[in-house]
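Below is the structure I would like to discuss, written out as structure tokens.
Only one protein chain is missing from this complex, and each of the others stays in its spot.
Chain nomenclature is as follows: A and B, assigned in order of appearance, with residue numbering initiated at 1 for each chain independently.
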Amino acid sequence: MGSDARVAKSAQPFLRVRSLTKRYVRGGVLQKRIHVDAVRGIDLEIPACKTLALVGSSGSGKSTVARCVTRLERPDAGEIWVGGTDIAGLANRALLTFRAAIQMICQDAVTSMNPRFSAAETVEEPLLIQRRGAAKQCRQSALEIMSEVGVSADWANRSVMEFSGGQRQRLAIARALVLQPKLLVLDEALSGLDLSTEAEIINLLLDVQAAHSLTYLFISHDLPLMARLADTIAVMCNGTIVEQGPKSQLLSNPSHPETKSLLLPAKIFQKKYAEMLGVSG
Amino acid sequence: MRINTLVLLLALAILHLLVIFAGFIAPYGPSVQNRELPYAPPTRVHFVDTSGFHLRPFVYSQTLTLDSYKEDRTREYPLHLFARGETYTIVGIFRSNIHLFQVAEPPRIFLFGADGYGRDEFSRLLYGGQISLAAGILATLLSLAAGTIIGTISGYYGKWVDESLMGSAELFLSLPWFYFLIAVRAFLPLHLSPVETFLLLICVIGLIGWARPARLVRGVVLSARSRNFVSAARGFGASDLYLLRRHIFPETFGVLLTQAALLVPQYVAAEATLSFFGLGVSEPEPSWGNMLSTLQQYNVLVSYAWLLTPAAALVITSVIYWLLADALHSRLKSHSI
Partner (left out) sequence: MKYLLRRLLRAALLLIGVSALCFLFTEMAPGSFFDEMRLNPQISPETVTALRARYGLDQPLIVRYSRWMASVVRGDFGYSIAYNSPVAPLLWTRAKNTLLLTGTATFLVWLIAVPLAAWTAASHGRWLDKAAAVVSSVLISVPEIVIAIALLALAVRTRLVPVGGMRSLGFQEFSTWGQIQDIAQRMVLPTAVLVLSSIAVVERHVRASVLEVLQMPYIQAARGLGISRTRLLFRYALPVAANPAISLFGFSLATLLSGSLLVEVVTGWPGLGPLILDATLSRDLLLVIGGVLLSALFMVAGNFIADVLLLAFDPRIRTGESHAN
């Protein structure tokens, strides 16, 4: 009975997106207005504590989905269910509680950090903005999270510009965790890192997900990479999802040409590698 | 010209301290007249007399004979350091009567000569500096404050607010500044108490000059507003006020500092010019401008060169501030990404 309940709970989708649509308008007063659909009719679901990877080539609209889910933009149509609430149409004031629950980590974290701030100031900022306690407490919580993600306490007062790429991503993760979110949206968070750093960050993300019971929405163009992290994969092309399903199914049996082309680099690499080693692919 | 910023700041500090401590450094008050010594030339300070070299310098009494001044060598009057003289106040709070140097009566020690009423030019220069520099600095602060507020609103809220505010900035910038200054001054009462005149000057000069700082601040705010770290903070639920205070304002400091260094000498010169024309600080309060206005008389201009010292003071002030502005500007450029 208890295990059934647990299963039922973990099967309950944490994030559910239905028919999400976002348009952009080009032109203004003097030019003809052209409406461009960035994303159209997006449906996806992520069960609690699971990872969904949204992959596609650039321009496919995946970043727009990320921005809508985190309500940096307001969708033109559709529903975004977080827990039991549809946040798609909520006004800014009502969104405040959700802003803590959903956090985003971007590609180059550095541009989203004020170069004049120190590492500790950057990580504690969300706590200060949301007034989660006195300044001292906020600083303390920030330092704890920083040590959890592997940033040494000695570096707490250094400017964020002095950190390496991988360290900055760790800071970004720390900053995202500090408000105790439930959903993390990672928009190309692993791009631009060298392979060893990438591996480190992936491990960190997996540890953190387990430790804090987080749900992940991963945005990427690198399908093979996502294969290691995701439970479900959705493939986007030209603003819509063309194929979606569990990872194993997509990888072994891709049906849509877009999925196949995204898998291609890995397959080619595998083949060449196999050739080099004289092993059958 | 890459003169060390520190050196310039030191020079500036010395200049301002000299002026603040005018009461101590000047031997006489600014309005003390000596009608028997009109246009007296600078008193010569001697170290050597018939009996040889003296460590303590001395002066002779000057008297006007016919139409020139002659030294009366019958008696020497030594210079006393840290001697007592008239009472004065420093910044209106500290009272004292100890002066840097004094000479026993009856001779007067006019280091830079005297004007038509026999008033010590050196003392007036220092006291006048208080008014001229204070006017420049306060007007600058006013300009920067007005410009910052307007520029921030314009850059942050954008769209039609931005267009209308920057449109009026352009209006103000395209007016011939000095004509405008005179016009505004014309519409305000001419004869006011010295304090009122001073405040009025500061307001007029400062408020007319809001446009250029506003444009610069607007530029900084506009670019800062779209930076990713601002969006990130907004994503955490930060209010507009928080964003302005914590992220956007600090970006303007560099620009504001450079503008300050540029505006102060301009406004000091503006006060000087207005006072020169009789539209600013009026007699008997000295200001570098109204001290120069006697030079509009032909014979004064030709014969009494020492009355040009306020001009030299203006030049020194302007050059130091301008070099500082230059140094700050290059620092700003090299620091920004």
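The rule is short, and it goes like this: a contact is a pair of C-beta atoms (placed from the backbone, for glycine too) under 8 Å apart; a residue touches a chain by one contact, two chains touch by 3 or more.
Since this is a predicted model, take the numbers as computed values, not measurements.
Remark: the absent chain touches shown chains B in the intact complex. Only one of B:Thr50, B:Ser174 or B:Ser193 touches the chain withheld from this view, namely B:Ser174. Only one of the listed residues, B:Thr5, B:Thr63 or B:Thr273, touches the absent chain: B:Thr273.
One of B:Val59, B:Leu79, B:Ala260 or B:Leu292 touches the chain omitted from the figure, and that residue is B:Leu292. Residues touching the missing chain, restricted to chain B, are 1, 167-168, 170-171, 173-180, 182-190, 265-266, 268-269, 272-273, 276-279, 289, 292, 295-296, 298, 301-302, 305, 308, 311, 314-315, 318-319, 321-323, 326 (touch as defined at the top).
The definition used in the following text is that only the chains that are shown with their structure count from here on.
Between the CA-based centres of chain A and chain B the separation comes to 58 Å, rounded to the whole angstrom. Of all the residues in chain A, the ones that touch chain B in their complex are 70, 72, 95-96, 99-100, 104, 106, 111-116, 125-126, 129-130, 179. Interface residues of chain B facing chain A in the complex, by the touch rule stated above, are 227-229, 231-233, 235-238, 242, 247, 250, 337.
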